[in-house]
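Every protein chain except one is present and positioned as in the full complex.
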Amino acid sequence: MSGIIASREAEIVEEFSLFDEWLDKYQHLIEMGQKLTGVDEAFRTDAYKVKGCQSQVWLQPGIENGLVVFRADSDAAITKGLVALMVRVLSGAPAVEIVASPLSFLEAIGLREHLSPTRSNGLVGMVKQMKLYAAAYASQEASHG
Amino acid sequence: MSGIIASREAEIVEEFSLFDEWLDKYQHLIEMGQKLTGVDEAFRTDAYKVKGCQSQVWLQPGIENGLVVFRADSDAAITKGLVALMVRVLSGAPAVEIVASPLSFLEAIGLREHLSPTRSNGLVGMVKQMKLYAAAYASQEASHG
Amino acid sequence: MSAFTPEEIQALRSRFPILGRTVHGKPLVYLDNAATSQMPNSVIEAVREFDRTKHANVHRGVHQLSQEATDVHEGSRDRLAKFLNARRREEIVLTRGCTESINLVANTWGRQNLRSKDVVLVSQIEHHANIVPWQLIGNQTGSTVVPIPVLDDTSLDQDAFLKLLEGAAGPVKLLAIQHVSNAFGTIHPVVEMIRLARARGIATLVDGAQSVPHFAVDVQALDCDFLVFSGHKMHAPTGTGVLYGKFEVLDALGPWQGGGDMIDKVSFSGTTFHEVPYRFEAGTPNFTAAAGFTAALDFLEEVGMEKIHDRDTELVAYAHQELSTVPGLKILGTHLPKAGVVSFVLDGIHPYDAGMFLDQMGIAVRTGHHCAQPAMERFGVPGTIRASFAMFTTETEIDTLVEGVRRVNKILGGR
Partner (left out) sequence: MSAFTPEEIQALRSRFPILGRTVHGKPLVYLDNAATSQMPNSVIEAVREFDRTKHANVHRGVHQLSQEATDVHEGSRDRLAKFLNARRREEIVLTRGCTESINLVANTWGRQNLRSKDVVLVSQIEHHANIVPWQLIGNQTGSTVVPIPVLDDTSLDQDAFLKLLEGAAGPVKLLAIQHVSNAFGTIHPVVEMIRLARARGIATLVDGAQSVPHFAVDVQALDCDFLVFSGHKMHAPTGTGVLYGKFEVLDALGPWQGGGDMIDKVSFSGTTFHEVPYRFEAGTPNFTAAAGFTAALDFLEEVGMEKIHDRDTELVAYAHQELSTVPGLKILGTHLPKAGVVSFVLDGIHPYDAGMFLDQMGIAVRTGHHCAQPAMERFGVPGTIRASFAMFTTETEIDTLVEGVRRVNKILGGR
């Protein structure tokens, strides 16, 4: 449980421990979303859309200096906050770490339910895409190196 | 409630009042069935068959001296007994009486359930056929007379 | 004067065990009745009692338990025939839900009667259940599905309807129309529309999913060929539904699903089928739920369909009035009369976000497209926030909703 993802998760857990009230927590989440860079216009297409029944997510993956980077966006504020959380935790981490991460911090900050497969917000699909992308890159790296 | 059907019904109700036990009642019913003449061979065809899921009934209607007469048969003993009971009550009665009869004696002798539309013994269908036949004859008589 | 006294409403509420629940530590405010209604004690207990004492397979059994179960099951058919004022019990086909009922009509009547280029007319704000089955059968028959446009107040454009009836988009074979919009609550003038269609020899299907639970629907007065609806939206158990069809119409249809109970004689050289309605009821039916369906109809009639409708109208009026005072809020579906539903959007706020926040306050509303994506497209919104009512809804609950929406507005919209 060491590594860049784990330390980022710990940071977030501490950050969220400040909030007793759900409202404060969600407001913090939404603010995180507001600060999100979003995706390039060229990526705001169906091909990069992760469909949810209720809200949409766009995901733009890339590689920088051998690390997997993500940019993402959503049309709903809460989803966008959750997206920002995921990007903050996973973007710029090594591919193998991304693949292996159980994202258990969501449990600790009381937001695990949003990642349940029965949620219709597109978030599960996004995490799946992120991991798939990282896995593909990791196996590519392994075979080249 | 006068008329030939009503008096036959009263007779049957008295007859069955002798039986305390279901077994005796059913044995009497089955004996009545055994004494049934059945239908002519020519009527033992699909055209005269009243379908039930569990047992079959054949019905042979006719007119004698301006009265509706029925002969009938079944492949199951209890159904045949019930068929015999119906023939005994309805056969040889005036068409209008047959059409009007509520056959309430079945209630009195505790066999009403066999005439429920959800029974799968073909009996409901038979009584329907009997009444339809009588109704057709009655209306024919009315228009001719 | 209100349809119910406050005491009567409290008495009604006490019959619904779920209303005693809390959500996120707040008392549940259940405003999602159009998605699924709640079950009163009498329905829950009727189901339980049936399973404890009469549970047995129906129709083919000669033993007592099977006879009793059959009486309950077939009794629900009788009860439904009476509830809808059908001419005969055989006009009631028991299905697993409104969706199955429509698919049944599409795969029997549709397959037999639709030809290439024929038009099935629906409304532009139809539930997917009354669009997709016609598209799927159209893939086989070559028929098309054409929407009757709606005006800005969500009422149907009657001029456009008349032109379509006259063949503007091709020969119309079927008018398949919702009685009440689940997305907006609008009650459509189906009696008049059916009259116009029938005068042109066009068959008619009414999707009563949102009308039958809310006011008395008389199939003879409607004079439609088919009426479909679900039990779970009218306080009955899930897995129940009804297809009403005129006897002559049903009688002319071949079967759809094959299996036990729907046959007359099965052999490898050829199979013949049972009479209506059994021809359409393949397999073991949901007989336990039938016990609950009867109890639900008893409940509705005891409360009174007229009172239910009156109360509904009061609640809609009150919700309209109170929600209109919220800045940035826009009600979709301003045409009256309406039944049980108020749908709205908040300027600059995604319905999903609003729904999530309202949920945290214990308020259960539905957000999203309400299985009516073309309706959302028509009004240029990703979805709406929909509050839907039952006879037990109170003005206080609507106040709580309005208060909640104001908070959402403040947090998310900065208003």
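Which chain is which? They are A, B and C, in the order written, and residues in each are numbered from 1.
Convention: a contact is a pair of C-beta atoms (placed from the backbone, for glycine too) under 8 Å apart; a residue touches a chain by one contact, two chains touch by 3 or more.
From a predicted model like this one, the values you see are computed outputs, not experimental measurements.
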Query = The chain left out touches which of the shown chains?
reply = A, B, C
Request  = Give the residue, chosen from C:His127, C:Lys246 or C:Lys338, that touches the chain omitted from the document.
outcome  = C:His127
Note = Cross-chain touch to the chain not pictured, restricted to C:Thr367, C:Thr384 or C:Asn409, is C:Thr367
Task = Please give every residue of chain C in contact with the chain that is not shown.
result = 17-18, 21, 23-24, 28, 30, 32, 35-36, 38-39, 44, 47-48, 51-57, 60-66, 96-100, 102-103, 106, 127-129, 131-136, 145-147, 230, 232, 237-240, 255, 257-263, 265-268, 271, 282-289, 352, 355-356, 358-359, 363-368, 371, 373-374, 377
Residues of chain B in contact with the chain not shown = 22-23, 26-27, 30, 53-55, 75-79, 120-121
Key: Residue ranges of chain A at the interface with the undisplayed chain   = 51, 53-54, 113, 116-120
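Here is the rule we use: only the chains that are shown with their structure count from here on.
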Request  = Based on C-beta pairs in contact, work out which chain pair has the most and send it over.
outcome  = A-C
Between chain C and chain A, distance of the C-alpha-averaged centres to the nearest whole Å = 39
Ask   = Can you give the whole-Å distance between the Cα centres of chain B and chain C?
value = 45
